[in-house]
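Below are the C-alpha cells for one structure; questions will follow.
Just one protein chain is left out here, and the rest sit where they should.
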Amino acid sequence: MVANDRVSFSVCPGEVHALLGENGAGKSTLVSILYGLLEPDEGEIVIRGQKVRIRSPKDALELGIGLVPQHFLLVKKHTVAENVALGLKGVPFFRPARAVAPRIRELGERYGLPVDPDAYVWQLSAGEQQRVEILKVLVRDVTLLMLDEPTSVLTPQEARGLFEVLRRMKAEGHAVIFITHKLEEVFAVADRVTVLRRGRVVASLSVRETDPQTLARLMVGEELPEPAARPARTPGRELLFVEDLWVRSDRGFYAVKDVSFTLREGEVVGLAGVAGNGQSELIEALTGLRRPERGWIRVGERDLTGKDARVFFEAGVAHVPEDRNRRGVVATLSVAENLVLRHYRYPPFARGPVLDRRAVRRFALEEVKRYDIRTPSIDAPVRLLSGGNVQKLILARELYGEPKVLVAAHPTYGLDVAAARQVHGRILEARDRGAAILLVSEDLEEILALSSRILVIFEGRIIAELAPEEASKERLGMLMAGVAA
Amino acid sequence: MRLVPRGPVGPALSLLVPLFSVLLAFAASLLLLALFGTSPREAAVAVYQGLFTDLRGFSELLRRAVPLVLAGAGLALAFRAQFWNIGAEGQLLLGAVAAAGVALFSGIEGGWLLPAMALAAFLAGGLWALLAAVLKARLEVNDVITTLMLNYVAVYLVEWLIHGPWKGKTAFGFAYTDRFPEAASLPLFPGTALAWPGVVLAVLLAGFFAWLLFATTFGFEVRVLGENPEAARYAGVRATVTLSLVALFSGGAAGLAGFVEVAGTHHKLLSPLQISLGYGYTAIIVAWLARNHPLLAVLTGLLIGFVFAAGDVLKVALMVPFQLVEVVNGLVLFFLIAGEVFLRYRVVFGGRRG
Partner (left out) sequence: MVEDWLVATLARGLAFAAPLLFAALGELVAERSGVINLGVEGMMILGALMAFVVADASASPWLGVLAAAGVGALAALLHAFFAVTLRANQYVSGLALTMVGLGLSGLFGRAYAGKPLAHPLPKWDVPLLKELPWIGPGVFEGQSALLYLGLLLALGLSVFLHQTRPGIHLRSVGENPAAADALGVNVYLVRYLAVVFGGAMAGVAGAYLSVAYRPSWTEGMTAGMGWIALAIVIFAAWEPLRAVLAAFLFGAFYHLAYRFQGVLPPEFLKMTPYLFTILFLVLSALGKSVRLGAPEALGRPYVRGER
C-alpha cells in the first residue's frame, strides 16, 4: 500500500511546522521515514542543501533529527537518566546516568521541562514521560525535532505547557515538525501547516493566511455529512450498579478508589480522564478481567462482584477493549473464529462439546456483510485486516445477542473519520435499542458528541458528573487535570 | 539479507519445507558417518536391507514409531496451548510404573488387566504433567524447567523401585521387577515383535486429539489460549481448567506410550534407559515437524521412528554408535526451524525496497 504518495514539503530553522491530517492520512509514515524507521521507495531528503539518505535512527540522529513518538519508546524499569543516557555519545563508560543528570536538570530548566533524573519511568505520568522523550532528543543537540500527536496524552492545560516549550525551542533556532489532527493546535502553535490527505500533500500554507474552515475542508476533502444528531431517548431503569469500588493496579496500589455510579437503559455515559487515572483498571473490573478489592458490581438483580469474564459476559456485559489487538482479537485465527470468540460455547455455535462450524460460517458471512467488514474472506486471519475493520469485527461480535451493558473503551482510537462514524452509529443504535453504555475515551469531542451524562475520573476517583450542556472541552480539561472547576 | 513477511502459504510449500529439512538432516548425518569411517553407501544399503526388505524389519520401524506418535500427538496438543511440556520422557516412565504396578500388584485378572493398566498409565502420566501445568497456571512457574526436572525425578523413581521395593524375587543381582502375568501382555503381530494394539492405539489417539483440537469448543479454547492468553481471558476461557485438561491429555498420551513399551515389549519394569530411548524428548521433534497437528504426528512419528530403527540397524551391522540417532534428531529440528523461516518470510538479498 502507498501510505505516502509523492509528498514534498520543507521546514526552516526557527519554525514550527504542523503536519495536519486525519488518522490514516500518512503523517506517521512520513515521520518514520524522516527518522529512518522506514525507507522510502522513491524521493529524496535534503538537509541544509545536502541530499541525504536516512537508513536508521542512528543516521537521523547524526543529521540532527530527533523524534518524540506518539507511543513512547521508554524503558519503564529504568530511571529517567538511564533512558536519556541510552545510546548517548560522549558519556563516560562508568556511571553514565550520573553524568547526564545535571544536563537533564539544566535542559529541563531552560525549556520548562522539569523532571527528576533519578525517578523510574514507570512512576511518571504520561505528561512527564513525554518530557523525558523530549529531553532525550534535546540532549542530543538536534536541530530538527518531530513530535507525533504529542497532545493525545495531555490535558488541554498540559498541552498549553507543551506549546510554550515548543515556542522556546523555536526561539533557540530549532526547527519543529508538529503532527496533529486537531485544527486548534495548528493555530495555537504552528507557523506553517502542511495538510495531508490519503498520503498526498493537498496544501502547504502559512498559518496566518488561513482559517479553520479552509483547513478542515482541505483535511477531510469532500464534506462528509454530519451524522444526524439523534436525540437521546429517555433513559429507562438502572441496569448496572457500581458501589464503593476499589481496584488495585498490577503494581499493587489502588488505581480505582471508592467509585460509585449507575448506568441506565438507553443511555451513553462518557467517562473522561487523562490516560492512567484508573480507567483501565475500572474497565477491567467492570468486565470481570480484574478482581476488585472492595465494593460491589451488579447487573440488574445479579451480583457479579469477583466473578470472571465468562460470568460477566453471560450476564449481558459486552466489552470493546481498549487495546484491540492485544485483547480484542486473536490475530492468527480467522475472521469467522474471531467473530465467535465470545459465543463459541453457546448455541447455536456449540452443540454440546462440539463446535458447529457451519453455524459459525453462516454467522460470519452475515456479520461481515452487515457490518461492512472488509476482509479477503471469512477464513482469512485477522492480522490481515486494517484497524478499522478489526474494530468493526469486535463491535459486530460484542453487539450480537443484544447485550444489556456495553463497556466501550476508546472505540474509535486510530480510526479514520469514515470508520469512526460507522462505529459511533453502531453505538447509538445499541443505545436506542436499550443498552446501557459506558464510553471511555480520551477524545473529548467524542465524549461530548455521544454522551447523555459525563463522568470525570482523576487519580482513581470520579470527581464530577456533568450533563452535556454543562460540559465544555475547557471545563472537562480542568477537571481532568484535577483542578476543581 | 532481509526478511520480508509474507501472507499465508499454500499447502504444497508448507509440506515441502519440513520434508526438505529432514532430507538435509539425513545428508548431514551421512557426512558424519563418513567422518567415522563408515561409507555412506554401505550405510544406506544396510538400512534399506534391514528395514524395507522384510516384514520383521519394517515392524521394527513401527515399533519405534508407536511411542513417538503417542507422545508426539500429546505434545502437539500441549504446544498448541503454549504449554511447554518437555517432560514427556518422565510422563512416559510414570505410565510404565503405573502399568507395572497394576500388572504386578492389583490382583486384576483376565481381560480387564490390560485396560486397567492402560488407564493407570494414562492417569499417572497425566497427573505428572498436571503438576507442572497447575504451577504454570497458578503461579506462572516456568513450565519448561519444571517438566524437565520432573523427568529426572521420574528416572530416579524408577531406579528406586527396581532396586528397592519392587525388585523382583527372581531377578537376583539384576535390577528389574518380576515378569508380568501372561494377561498383562499385548498380543504381537504374527512373525514380529510388534504389539499391534499399540499401533491402533497410537492412530486412534492422534485422530482423537485432532478432533478435540479442531472440532470442539475445548479445542477452540486451547488454540485461543495458545495464540493469545490475554484474549483468551477476555473470551471467558478459564486458563487453569483448560491447561489442566491439556496437561492431562498430553501427559496421559505419553503415559500410554510407557504402557505400550512395558506391556508390549519388556513385560517388566526395568532400567529407565531401557524402557525409553529418549522417546519423550524426541517426541518434541515429532510434534514440531507435524506443525503441532496431532494427526500429522502419525506421519512424522513414522519418520523419526525410521531414524531410530535405522540407528539400530547401523549399530548391529556396521557398529555405528547409537548416539548418532540423537545427533540426527537434533539436526532435523535445527533444519526444520531454519526452514520455517521461509514459510513466514521471503528472503530478500540487498535492495532497499520494503
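We just call them A and B in the order they show up, numbering each chain from 1.
Assume contacts are C-beta pairs under 8 Å (C-beta built on N, C-alpha and C of every residue); 3 or more make two chains touch, one makes a residue touch a chain.
Computed from a prediction, not measured in an experiment: that's the story for all the values here.
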Contact partner of the left-out chain, one of B:T146, B:S185, B:T217 or B:S250: B:T146
Given B:F26, B:F218, B:Y281 or B:F308, the one touching the chain that is not displayed: B:Y281
Residue in contact with the excluded chain [from B:P115, B:P187 or B:P321]: B:P321
Which of B:I86, B:L123, B:A184 or B:L295 contacts the chain that the document leaves out: B:I86
Options A:V16, A:L61 or A:A350, residue touching the unrepresented chain: A:L61
Touching residues on subunit B - with respect to the absent chain: 3, 32, 84, 86, 135, 139-142, 144-146, 148-150, 152-153, 156-157, 159-160, 163-164, 281, 284-285, 288, 321, 323-331, 333-334, 337-338, 340-341, 344-345
Residue numbers in subunit A that touch the chain omitted from display: 32, 35, 37-38, 56-58, 61, 67, 69, 71, 73-78, 82-83, 85-88, 91-97, 136
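In this section, only the chains that are shown with their structure count from here on.
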Cα-centroid distance, subunit A relative to subunit B, in whole angstrom: 47
Partner subunit A, residues of subunit B touching it in the complex: 7-8, 215-221, 223-224, 227-228, 230-238, 352-354
Residue ranges of subunit A in contact with subunit B within the complex: 38-39, 41, 55, 287, 289, 308-310, 313, 319, 321, 326-333, 337, 341-342, 344-345, 350, 353-355, 357, 380-381, 384
